[in-house]
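Removed: one protein chain of the complex. Kept in place: all other protein chains.
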Amino acid sequence: MKILPQKTQTNQSMTSGCITIGLVFIFLLLGPLLTPINHTSQNLSASLQPPSSSHWMGTDYYGRDVLARLVFGGRITWIIAIASTFMAVNIGTIIGLFSAYQGGWIDLIVMRLVDVMLAFPKLFVVLLIVGLGASSTSLLIWVLALFSWMEIARIVRSEVMSQKNRTYIKSVRALGLRTPRIVFIHILPNVLGPVIVSSVLLISTIILVESSLSFLGLGVQAPSASWGSILNDGRIDPLGTWWLSVPAGLLILTTVIGFNLIGNGLHKQLDLKKIV
Amino acid sequence: MNSSRQKQPILEVNNLHVEYPVNFRGGFRRQKKQAVNGVSFTIFPGECFTIVGESGCGKSSIIDAILGFVKIKTGTVLFEKQDLTKLTPKNFRKLRPKIQPVFQDYNQALNPHQRIEDIFRETLPKHLLESQTDQLLSSVGLSKEIIRCFPHQLSGGQKQRVVLARALSVNPALLLLDEPVTSLDMSVFVQIVELLISLRKTRNLTFLLVSHNLSIVHLLADRVAIMKNGQFLEQQPLTTLLRNPKHDYTKNFINQITQL
Amino acid sequence: MLNGIIRRILSAIPTLLVGITLCFLIIHLAPGNPATRFLNPSQTAATQEIIRERFGLNQSLPIQYFHWLKQVLFHFDFGYSFYNGKDCTEVLISALGPTIILSFWALVFALSVGISLGIFTALRADTHVDRVINSTMMIFLSTPAFWLGLMFIGLFTIHLNWLPGSHLHSLYYDQLDSFGQLLDSVRHLILPVFTLGLPLAATVFKYIRAGMIDALQSDYTLAARARGIRQSTILWKYSLKNSLLPLVSLLGVIIPALLSGAVIVEVVFALPGVGRAMVTAVFGRDYPILMAGASLAFFIVILFNIVADIFYRILDPRIRNSAGGL
Partner (left out) sequence: MILQICLLCLNIFSLFSCQKNHHGQFEHSDLYPKNQQIQDGGTLVIGIRAEPESINPLFALSQSSRNIIRLVFSRLADINEDLKGFTPRLAKSWEISTDNSQITFHLRTNVHWQDGTPFTSKDVVFTYQMHINPVVAWDGMAYKQNISSVEAFNDSTVVFSFYENHRSMLSDAVEGYILPAHILQNISPQNLFTSDFNRHPIGTGPFQLNSWIDMQTITLLKNKRFYESGKPHLDQIIFRIIPDNFNLLNQLKAGEVDLVESIYPKDFQAIIQNWNHGHSDIRPISYLGRRYDFIGWNMIDPESYRNSIDRGESQDAIKYNIQPNRLFGSQKVRAALTMALDREAIMNTVNFGMAVPMNGPVSPILPSYNEAANIVWEYNPQKALKFLAEQGWTDSDGDNILDKNGIPFKFEILTESGNLLWEQVATIVQAQLADIGIQVTPRFLEPALLYGKLLPAKDFDAVIIGWSVGLTPDFSPLFHSSTFYTPFHFTGYYSREYDRLDELAKTAANDDMAQKYYDKIAQLLSNDLPYTWLYYRMECSAVHGRFKDIIYDRRGLYNNPEDWWIPLDERQYIDKVFKK
């Protein structure tokens, strides 16, 4: 499929992003091979050991292997980020499509709602809900998704608005096609580009918000773990127990950079002005 | 042409008013812009009725109004005696294939993510798909190699031919041609106009042509309406108009043609 | 023009109301009872009822809501904190100061660093300098703010002992002369402003750089260059002006980000701002403070959206001159 302009050869941002994310992904996938130790097995007598040959990344309070926990926690972080992004993208796309295609009062009300939700400082309100409700991983995914769909909805709406008045849509409407068919077959594929770009960037944002919540003690709750919560384990003494705070922080940083790079790369590559 | 007068009109537009809301960010109250301001005309089967005027005079709004893409403020649009403004959306949709538009901007007229063959798959019955597609493409002068292509791989003239083929695929009675050749370069222009003329004959089509380009008007039109600021200045058969223009505005136009 | 502004402001009122109502519902429908804080072993049911009454929790939710709304709209009274009985308006006004100071300087920092580096690198696109700055900014954009803050404290406060890592002033601030006080405040602000400002600077940088590169390659710039207009004139009058425009609308995005960031920075650096007041209130289930804080945050964000809109309209001739515009 060659709908893209010929800019593919020199997209450094894309390449380096893919490599970064690929490496982190391989780490998460093959991590258990690096360390034979189960991430839950405790050894209370070997608590808070610095890195050594038996524990490459040291141990935490319970003498659990930090490397194993980084792998396990990373998977949770990724699952949360990807699951809530997936949900946010779906919610945002459907609302955006619906709102733009219906137009009129519905559009006005939906867009006001989007304004309202965008006006919430994200961390503030997620803090509010997660803090007031009992925090569980699934609640976290839901809340993160429910407060992230608005930008997607806006992008979809504005794209649909611009596509809607293009002549090809007028033409297929004149052919007598049904509305759902027009929306999903003709409009949707043409707005997916910007949606993909912003959802990749959204993954980064959600990873950052989740780790901030964990820092405030509201994110993923033990005995489950995420990079944010592992980092938070080391928060009591970030320098003294650097093997808890530094690797987790660096992994968050790397992943976020990776997704940002991919997002930027895609943005360049899908330079949508040139498609139509 | 005189004979057509005895026939039933295929399209009858009476006292059409169209206005557009002017969107502006954040506000609730919207301002309106009058685009079409009391236009009436009748088109008979087989004829080519042409609306001529400067860009922005409201020509395209008439087409949008007939296709039901803008809300009509007052007035009626009768297609084969049915008032389109009073139809339910469902019934309107059923009637749609009868009236097909061809727009100026061929770049935007095709879905960039759809292969040519998929365009026809949407409307043609499955068992006839292949044969009918071939037939349609050849009738607009395209070879069948292009069916695996995406629109951006075609030239401007090819795209406009595909647009025509798509419109013909639903067997329309009335084609609404909105500046169909204006964006094409001169040689392609002539080919497309010739194609239109032959299609009109072979398929017994009626045209409503909208243009500010007088060469195509000269080649295609039977009757011409001159439009300015949302209103018709005059409506005449082409020959009458050329001989005896009533308005100064019309005269200016005709001078341009003679200069060509 | 004025008409348009007034209309824009009026249209924000329903937004504000819906938002506040949503907040109220979120806060009051969340499970858990704020009065459990006051439990003690000898407490009787009657005493529990008195405590609930003290906080108005004995009434039904709609009554609580309308009472709250009435107090806010007609008396500008957000009620009293459940935690310490303080007037919420007072709490927030005193907390707003540090948040404004912090956000203001972070914004100034972000804009000045972001814009200047953006222009600098746009003029040197695809050189080594550009790549280095670009990647550095990418890192700041991707760093969790609290981690950055902790690392700053570790490095500059503990390791090097150059800068203080908490509070707005030293303990003996009042004993210093006015220059000393200024210096003291600046020293205390540097790390928090950096922590909050660096990710924002990176965002601004991204926009400016992209806008500048676009503008520098655009037809009007090329045409201007062809006419022999001086490079600096092209830069300032043509390119920068056009790439600053998206920044104005970015303001609407930056303000919520600033407030979110302030929560973390205020906790890490022990600054007495709105964010920290809110975190404390979440943990203490201090409904009135939460409501007041949420309304305030809302108000600020919407206010800045309106301001950004108005500026946008003033600056962008396409909107300014279009029919029905301002």
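The first chain written gets the first letter, and so on, giving A, B and C; residue counts start at 1 in each chain.
The rule is short, and it goes like this: a residue touches a chain if its C-beta (ideal position, glycine included) is under 8 Å from a C-beta of that chain, and two chains touch if they have at least 3 such contacts.
Just so you know, these numbers come straight off a predicted model, no measurement behind them.
Within the full complex, the chain left out of the display contacts the shown chains A, C.
Among the residues A:27, A:61 or A:242, only A:61 touches the chain that is left out of the figure.
One of A:55, A:166 or A:235 touches the chain omitted from the figure, and that residue is A:235.
Within the whole complex, the absent chain has one touching residue among C:80, C:298 or C:312, and that is C:80. For chain A, the list of residues touching the undisplayed chain reads 40-42, 44-45, 47-48, 61-62, 131-132, 134-135, 217-218, 221-223, 235-238, 240.
By the touch criterion stated above, the residues of chain C touching the omitted chain are 31-34, 36-43, 46-47, 50-51, 54, 80, 83-87, 91, 94-95, 150, 153, 157-158, 161, 165-169, 171-172, 175, 267-272, 276-277, 280, 283, 285.
Following the convention adopted for this analysis, only the chains that are shown with their structure count from here on.
In terms of their C-alpha centroids, the spacing between chain A and chain B amounts to 47 Å. Distance between chain centres (mean CA atoms), chain A to chain C: 22 Å. Across the assembly, chain C contributes no residue in contact with two or more other chains. In chain B, the residues that touch at least two other chains are 28. Those residues of chain C lying in contact with chain A across their complex are 14-15, 18-19, 22-23, 26-27, 30-32, 138-139, 141-147, 150-151, 154, 158, 256-257, 259-261, 263-264, 267, 275, 278-279, 282-283, 285, 290, 294, 297-298, 301-302, 305. Remark: chain A residues 112-113, 115-116, 118-125, 127-129, 131-134, 204, 208, 211-212, 215-216, 228, 231, 235, 238-239, 245, 249, 252-253, 256-257, 260-261 touch chain C in the complex. Interface residues of chain B facing chain A in the complex, by the touch rule stated above, are 28, 64, 67, 69, 93-97, 99-101, 103-105, 107-114, 122-123, 150, 152-153, 163, 166-167, 169-170.
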